[in-house]
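Every protein chain except one is present and positioned as in the full complex.
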Amino acid sequence: MYVAVKGGEAAIDNAHRLLADRRRGNRDVADLGLDQIMEQLSLAVDRVMSEGALYDRELAALAIKQARGDLIEAIFLARAYRTTLPRFGYTQPVDTGRMQVERRISACFKDLPGGQLLGPTFDYTHRLLDPALAGGAAPETPEVREPDAAPMMRVSDFLGQEGLLEPAPDPADKPVPDDIARNPMSYPMDRDARLQALARGDEGFLLSMGYSTQRGYARSHPFAGEIRIGEVELEIAVPELDFAAPLGRIQVTECQMVNQFQGSAKAPPQFTCGYGLVFGQAERKSMAMALVDRALRATELGEDLTAPAQDEEFVIAHSDNVQATGFVEHLKLPHYVDFQSELNLVRQMRAEVEARGETHQEAAE
Amino acid sequence: MSTTEPDHQPRRDRMAVLARAEGRQLRELWGGLGIDPAFEMVRGPETGLATVRGRISGDGAPFNFGDVTVTRASVRLQDGAVGHAYRLGRDQGVARLCAVIDALADDTVMAATIDSQLVEPLRETLAARDRQRQAETAATKVDFFTLVRGED
Partner (left out) sequence: MAETDFLSGGLADPVLAGQSAFRAIMQAMAEPGTVQAVADCPTPPSGLSRTMAAIATTLCDADTPIWLDVALANDPQVVKWLAFHTGAPVTADSGAAMFAFVSDPSSMPALDRFAQGTDTYPDRSTTLVLAVDAFDADQPLSLSGPGIESTRRFAFAPLPEAFIDQWSENRARFPRGVDLILAGPEAVACLPRSTRIKSGEH
């Protein structure tokens, strides 16, 4: 039996109107400007950009405002918006070695060229709530100092010189990467496609997966080789120009995790890498991404598969919070007919059990 | 390909500054030039996406890691000079203006005026911001000093 029903338009309209009212909240409180979100909730903006896989600060701020601060809803809005735009092409790969660095630290080397630059970090704060901030106290202007002119070599560059670090995958082996935004994912996948999925993956999920590797599920002895945050130049090759068109700069966070590796039949003992690269200032996400990237290289490096974080399909298929929320939240939608058939089935099974019970009883008597 | 490859660097540098310049300052300086050439749109302005690529471990094989909004425009002036513009973001008016400026700079004399009165001030604003940020970052550099050097 199939019954088509219709209705609820008025209820939906009124619910949307109510949503708009509650989103605005008390009219005595000033309306929130996108500039305020971009300037003062900038790390929320960064998260929406990285997991929305769309770098546009103003759009991310609008999504956050529209979603009432529900970041997964905002990420959903960003993803939906990007499907409405044509794609002009692919940028040249960004050169993080030439980054305008705003923060750069290494947990491996104290005295690395260019030094440890803390930048605007939460580290070393005492995590005590600050009542002065609630009162709107104006902060001091930042201290300044003459910057170091020396180029800021990547830690991987000087570890690599000694041959102690595995070389990065050769671009010549795969000059054109897969694109999961274009083609459906299939497993097993190459590392480039995995990194694209991880870059847009849910921070909380990747954090938990990364954490699990530290707690002993696929132990990989990680060190934060280098984390750097800053702006990189983008350029794109276009047919009408004989040179790549400069586009401007975006802020990214890069994390290079260095992991001990015992060596195998194919490779000598050396350090291996997990890599994280994320839009905006997103240190935790980039670290988690690098840990998970390394764990997912288990097959490639001939390691035993023992832990969830090494299971490519499990990790990649469940890392996208837009997909996840879509499937979980669809359970709210009417399943009246499905449930009716379940109801009939359960009633029928109960009747059968009862009937059998009576026969058993009769037989016993 | 001709044997005398033209030098693209000045044009590329100019486009890089125009791409990064803040829209309001760009419009102000443009207004100060008092130029208002007639032009026709060849394409756009239109907003789309560019997919950003990184490299595994910073210098390895490429991978895609997300999209960025880009607005582009192409114009033709009455003398036939063509200009193109690409900029991050969605400001179509500024992208069209940048394409007009690019087309005007096809003329050497006009290019000199544009570079000195428009591009240089924009470049200086951007450079000053970079210098300020670098100096602020440098102030957070850790100066290690040795407390104790033990023997065991």
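Each chain carries a letter (A and B) given by its place in the written order, and its residues are counted from 1.
The definition used in the following text is that contacts are C-beta pairs under 8 Å (C-beta built on N, C-alpha and C of every residue); 3 or more make two chains touch, one makes a residue touch a chain.
Keep in mind it's a predicted model, so treat the numbers as computed, not measured.
*Asks:* Among A:88, A:261 or A:275, choose the residue that contacts the chain missing from this document, as touch is defined above.
*Replies:* With A:88, A:261 or A:275 as choices, the missing chain is touched by A:88.
*Asks:* Out of A:13, A:35, A:143 or A:240, which is the one that touches the chain we can't see?
*Replies:* With A:13, A:35, A:143 or A:240 as choices, the missing chain is touched by A:240.
*Asks:* Taking the full complex into account, what residues of subunit B touch the chain not shown?
*Replies:* 42-43, 74, 76, 80, 82
*Asks:* Need a quick check: the contact residues on subunit A for the chain that isn't drawn.
*Replies:* With respect to the unshown chain, the touching residues of subunit A are 86-90, 182, 184, 239-240.
We take it that only the chains that are shown with their structure count from here on.
*Asks:* Starting from the mean Cα coordinates of subunit A and subunit B, work out the distance between those two points in Å.
*Replies:* 28
*Asks:* With touch defined as at the start, can you tell me which subunit A residues reach subunit B in the complex?
*Replies:* Listed in rising order, the residues are 49-50, 53-56, 58-59, 82, 85-97, 100-103, 110-111, 115-120, 142-148, 154, 156-157, 167-171, 173-181, 191-193, 195-196, 199-200, 233-234, 236, 238, 240-243, 245-250, 252, 254, 256, 273, 275, 277-279.
*Asks:* Using the touch definition from the top, list the residues of subunit B that touch subunit A in their complex.
*Replies:* Within the complex, subunit B contacts subunit A at residues 6, 8, 11-12, 15-16, 19-20, 46-70, 72, 74, 84, 86-90, 130, 132-142, 144.
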